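Of the protein chains in this complex, all but one are displayed in their positions.
Moving on, here comes subunit A:
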Amino acid sequence: MGWLSSVFCVNPLTRKGLFALLLMVLEWTRPGLSSPLRPICDLRVLDHFIKEAWDAEAALRACKDACSIATNFTVPLTRVDFDVWEAMNIEEQAQEVQSGIHVLNEAISSLQASNQTDVLQSHIDASINNIASIRQVLRSLSIPEYVPPTSDGEDKEMQKVSSISELFQVHINFLRGKVRLLLANAPVCHQGVS
């Protein structure tokens, strides 16, 4: 403690000095949870998840009969109209993306419970992990978290799909489209740029 106080020119003998020293030390050793994540602006991170989603979609495109199930999945809309998209502000875009991810996650997670082949299971697990990672990336960019809609508010537009291959098509299209556009335009990444 002696060298610390000498470095910062604080006299630990007085109460004020001790308190100041303590604050400085605590500032250094801030608990991990409260510290913000470093923003992940590089789109290659998302491109990696998109590539894995491509693999899943390609694997499941071929599997039609064996992979069809009775229940329907609620999935987000993937359509992007550039004019419309550019007209939206960052919060709206964030909300659309976050709700879509949430819904996708639920749909894919519901597949985990059912009995599937090993290949399919590996793709399902990978997709769920990737969605969790994308959530972390969004959090690092200070994108607002998903807020479930209130009871009186309208739910975002969703669509329904009836097959696993369609589910994964929606998955890949959503990641390539809205999620990527949001990340590319994240304000945190453009702060230093004129």
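Here is the rule we use: a contact is a pair of C-beta atoms (placed from the backbone, for glycine too) under 8 Å apart; a residue touches a chain by one contact, two chains touch by 3 or more; residues count from 1.
Everything that follows uses one rule, which is that contacts and distances are computed from a predicted model.
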Among "DNA replication complex GINS protein PSF2", "Erythropoietin receptor", "V-type proton ATPase subunit F" or "Calcineurin B homologous protein 3", the UniProt name of the subunit that does not appear here: "Erythropoietin receptor"
Residues from subunit A at the interface with the omitted partner, ascending: 43, 47, 50-51, 54, 77-83, 159, 173-174, 176-178, 180-181, 184
